[in-house]
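What you see is the complex with one protein chain gone and the rest in place.
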Amino acid sequence: MRYLPHSEAERAQMLGAIGAADVDALFSAVPASALKSFSLDLPTHSPEYLVEAHMRALAGKNRAAGDGPFFIGAGAYRHHVPATVDHLIQRSEWLTAYTPYQPEISQGTLQMLFEFQTQVAKITGMDVANASLYDGSTGTAEAVLMARRLTRKSRIILSGGLHPHYRDVVKAYLKDDQDLICLSPSPEGQGDILDHIDVNTAAIVVQTPDFFGHLRDLQAAADAAHAQGALLIVVVTEVVSLGLLEAPGALGADIVVCEGQSIGNALNFGGPYLGLMATRKEFVRQMPGRLCGETVDAEGNRGFVLTLSTREQHIRREKATSNICTNSGLCALAFSIHMALLGEAGFVRLARLNHARAIALAEAVAAVPGVSVLNKNFFNEITIRVAQPAVGLVERLAQRGILAGVPASRLLPEAPEVDDLIVLAVTELTTESDIASLCAALTEELA
Amino acid sequence: MRYLPHSEAERAQMLGAIGAADVDALFSAVPASALKSFSLDLPTHSPEYLVEAHMRALAGKNRAAGDGPFFIGAGAYRHHVPATVDHLIQRSEWLTAYTPYQPEISQGTLQMLFEFQTQVAKITGMDVANASLYDGSTGTAEAVLMARRLTRKSRIILSGGLHPHYRDVVKAYLKDDQDLICLSPSPEGQGDILDHIDVNTAAIVVQTPDFFGHLRDLQAAADAAHAQGALLIVVVTEVVSLGLLEAPGALGADIVVCEGQSIGNALNFGGPYLGLMATRKEFVRQMPGRLCGETVDAEGNRGFVLTLSTREQHIRREKATSNICTNSGLCALAFSIHMALLGEAGFVRLARLNHARAIALAEAVAAVPGVSVLNKNFFNEITIRVAQPAVGLVERLAQRGILAGVPASRLLPEAPEVDDLIVLAVTELTTESDIASLCAALTEELA
Amino acid sequence: PEEPLLFEIGDTDHSGVDLPDVELGEDRLGDFARRSPLDLPGLTEPEAMRHYVRLSRLNHSIDSGMYPLGSCTMKHNPRLNEKIARLPGFADIHPLQPFSTVQGALAVMDQLSHWLMTLTNMAAVALSPKAGAHGELLGMMAIKAAQDARGEAGRRIVLVPESAHGTNPATAAFLGYTVKAVPARDDGTVDVEAVKAALSSEVAAIMLTNPNTCGLFEPQVIDIARAVHEAGAFFYCDGANFNAIMGVVRPGDLGIDAMHINLHKTFSTPHGGGGPGAGPVVLSEALAPFAPVPFLRKTSGGIELVEHVGEQALGRVTAFQGQMGMYVRALTYMLSHGGDGLAQAAQDAVLNANYIKARLEAVFSVPFPDYPTMHEALFDDSFLKGTGVSTLDFAKALIDEGFHPMTMYFPLVVHGAMLVEPTESESKQTLDRFCDVMLALAEAAKAGQSERFTGAPFKAPRRRLDETRAARQPVLKWERESEVPQAAE
Partner (left out) sequence: PEEPLLFEIGDTDHSGVDLPDVELGEDRLGDFARRSPLDLPGLTEPEAMRHYVRLSRLNHSIDSGMYPLGSCTMKHNPRLNEKIARLPGFADIHPLQPFSTVQGALAVMDQLSHWLMTLTNMAAVALSPKAGAHGELLGMMAIKAAQDARGEAGRRIVLVPESAHGTNPATAAFLGYTVKAVPARDDGTVDVEAVKAALSSEVAAIMLTNPNTCGLFEPQVIDIARAVHEAGAFFYCDGANFNAIMGVVRPGDLGIDAMHINLHKTFSTPHGGGGPGAGPVVLSEALAPFAPVPFLRKTSGGIELVEHVGEQALGRVTAFQGQMGMYVRALTYMLSHGGDGLAQAAQDAVLNANYIKARLEAVFSVPFPDYPTMHEALFDDSFLKGTGVSTLDFAKALIDEGFHPMTMYFPLVVHGAMLVEPTESESKQTLDRFCDVMLALAEAAKAGQSERFTGAPFKAPRRRLDETRAARQPVLKWERESEVPQAAE
């Protein structure tokens, strides 16, 4: 076995040193009925080239996004990741390092996290950010719980523009909670949330661009929430939008949660992704997740450590702010490297390019007979109405080699009014010819 | 430009410090007629994702060996390279390091080369090996020149079993040299060389397994050469064979040259590859190429340095043993890592597996009507006679999706007697179903 | 070694990507265009490469040295896994593509599920949790959903042994349960009688780690399971230590109801400096109906994902279908090892821990000597008594010898605990060097060379860091000099 360093002779030597007759003697505490009392219906070990052949065959049964025109977004976006990013994150010292609990030999990871926190704070316009959470959806649930701790109030209102998966995760986390209000899907981008805020409201959760691609008015939401002593939680699933859209922090957000996958991370069929969370300075001690802070070492040199860990489970146990005990370290590294490569100049240009492509898509698709575009404003994603069930149409387009977007009903089966809606995204990788192919195919299918 | 660290402001600052009005002032020694006196018919700089799209499109126009049954060898072999090898050679400290002329900060490369030299000496059964040459073909030419220096004689006899490209490279290096005897191709594996040795002979060059897959009798060749004061140069183009075949060093070889590509290195359409050269201890000062040796540092710690460099061009200039001033460092690293992973146990098993596949191929293809196998013995490569022009047959098989081997006439257009011969190789990656596909297709084409 | 912060190297002009600067014409941003400054420094590619290469060299890593880190299973991360995970057919597919276009990906999930259920002998598996703690949450949510469905929502107590990981009580509390501690016996294991005494109709579940955090296999685990079930409660098993028994003992045979599996510990997906993890949860038949979405269903047309079910199940614990990148890596690892190799790995992990224990026990005191240890060896710090060297000092001294410190002060039930888990990845040569170093350090401590410890590490990129200062005056992001608020004094 290529991964096991012992020869049989070494095993025998070691058993001798232990004074055990055989390895089974080391398992003597296991009830006899449970020890090796079975044979496994599993294949035996395999040469690397056969494992590779098996996995390549499975990979070959998937249509990769790069194989043809591709317009799927809805919370995960296909951006170009520079080769440097993927190269660097595979370096042994990044890839195979442990959580930086021993700061003297983890300054690489820690300084990177400090830089990452700074980057996230800058793009969201917030005071502080943590060292990442699992993803945007669980981050949203954590933000809701955090708001309750901060306000000591319990009502939570989720906008109808919140990504349905995010809504579902919050529902699962707050199972059967009467104080959780989930507003109906709002495909037209209508402002739906402000009227529900009352004095018992801990927080409202608003996504922008929302699930249907509409840009939401955060300032109005913040004002309305703050007037009742509630917090505004802003969710951003397409973090590239922050290169062109006003920072939530500048519009009154109290907690910002983003899905950070767009920067540095591949689609990966849904994971691993990267939850970003940023908040106001005064809320930091109620923020879940790891935090990295600056300090000095015994010789006075600048250094970094995980800090404020009295919030965390390994210290606080049942009094922790969350049970979280990992971050999305390697994804955060990829994000941070990609963001460092972009810098302000690149980040803004990337956002502009995405928006330009979306304008081109919206104009082209609006010209297809039978299609109407629901969005007045948007970043890189729009929703279209196709006057027939979207699921079948999208499947037929897939058979033509075009991955045309997400039927809204896949995520909202309970809302028949969205059955004829498709959510379509573009990125810098979408070409004019991709858009032309989509429109041509749509025209034929809807004729 | 992503690769250029200066902003325009920094360029201006630096020109100021230099005292130059503009960058053209720095090119004042260039005759005006030659400075920027043209416009380049070349595209301008391009985003990474567009460069990648361009190159992927080109890659897509090639049929990769892994896309179907594949039997091409003839000096380059498709073996499995463990993922660990390719990962490690991309590490910054290996990939982007310079030639180890400053040993204090190059011990990684140097120790690896010392280990590499030891590995090469062990598999060839020779006293010493150098730190690699460009490839097997140029290594053969270097060996011939080395033999002349050692013997102070001039006649060189190349076996008819030597890879025709290797023969051609020696011919180019010894342009118009009357003392170079190139024997006719010997597809039947006949011993053809011993009768030509005379007292003026510096060396005979024998390849085993030879170009047609036959195993050659090195001991007899060594005895005959040594009896006339000539040297035996042994060429091995498939280094995996040394896991099963007697070491040339044990059979009297004086210089051994191998193409090392098979271990650790991909096919790469012909390069970069890896020349191995090993010889007897007493010949080392006439060996070309870099050598790494053990020594100690000022504190008595073991360390390694490039040594015996008085042989080399950067010291000896026109008196050097060769004009070579690189080795194939990264390919040698890949070889050394792969060989370390194999170890004796793995190397022998790999060779056995290759030979077993070749036996299966030889038996299967011999049963195809119209095919005869020329080889009595072989390692992983055989030659078949197909009773029709091989070039057309191979092209038709390629159109069926089978890369069936090399028509001998592609390398030997001057020898009409090989027009109906195909040289076929297998490796551990060749499956039974590949062999069955080949035989079925051959049967149909020859019917 | 000093590496400046990226903000001290880059500026807002520099960029390491080339992108066309498009004219937008009339934008569609409404009134929401960005007005506040980004102020985001960039690096060109050569600068970025050097920054991140240099930074990385300040880290310890598996590839450069051993982690004798109890309870954390830091094993070799094969690069084949990384290569496979990056095939476009896995990395470049979107979670919301039509099922017909992702049959290979769904097959990976199906095959991984088969391996996990077979190795554990359990009825179902929920793949989607993002990490071990997330899996724990899911498992306890499933238990809660099952009890709610039974009309037993009144069960509000969760039993947790004192030696448990911090996530266990945190998870229970997160779901609103009251945590009740179960004391351990003197031999370091849980007494079935103590469990029985704590059980009642108010108890929802027990959360037990097995092998436990003292490195011991709970000898009465089957009896405990029986008692728990008889009391109408569920048995949640923390699977963090599954590496000790995979292929050798099946948790399902012990009577557990739910267990998370850390793909990043047991199945070699890389730790990545703190994540991402992946924490699939295997479930018993009783809990299977309460599994979250999405889950797989095989149809005549292929495999599909069930993404919505009724109210009884616990719902969705994450967007999309979880850590696909980790599924691919873990399955690749499983196929490489095979069932036989995984069992051998578990046995080698146990062999290695017992070897360390055998080599060290004459000097390092073993608090629970009654049983052979499993995959990790637990020592206490009584050998340091009177030396002036603390457990922390001792651990930091290991850094100067090229090792990561062992786990310290955990489990809490042992004074000055030192928990050493070598994993199966370490060679005898490395284990011997580690033991030699441990013995030499113990000798040095006893010989009064306390300065070698109290000041350690000396050879690391940093000396000991002031964690108190970091917490008292938190500096959580970089600010330009001009932005840093002046201290009041």
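Chains here go by letter, A, B and C, matching the order in which they are written, and residues are numbered from 1 within each.
Everything that follows uses one rule, which is that a contact is a pair of C-beta atoms (placed from the backbone, for glycine too) under 8 Å apart; a residue touches a chain by one contact, two chains touch by 3 or more.
Note that this is a predicted model, so its numbers are computed, not measured.
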Omitted chain's touching partners, listed by label: A, B, C
Touch with the omitted chain, as defined above, among B:M146, B:I193, B:L215 or B:V418: B:L215
Sole contact to the chain not displayed, among A:P69, A:P82, A:G125 or A:G139: A:P82
Touching residues (missing chain, whole complex) on chain A: 1-5, 7, 9, 45-48, 82-84, 86-87, 92
Missing-chain contacts mapped onto chain C: 9, 18, 44-47, 49-50, 53-54, 57, 61, 63-65, 76, 78-79, 336, 425-427, 429
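One rule holds for everything that comes next: only the chains that are shown with their structure count from here on.
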Centroid spacing, where centroids are CA-atom means, of chain A and chain C in whole angstrom: 20
Chain centre separation in whole Å, for chain C relative to chain B (CA means): 46
Per-residue multi-chain contacts in chain C, two or more chains: 11, 13-17, 19-20, 45, 49, 53, 78, 80, 82-83
Touching two or more other chains - residue numbers and ranges from chain B: 2, 47-48, 82-83, 87, 92
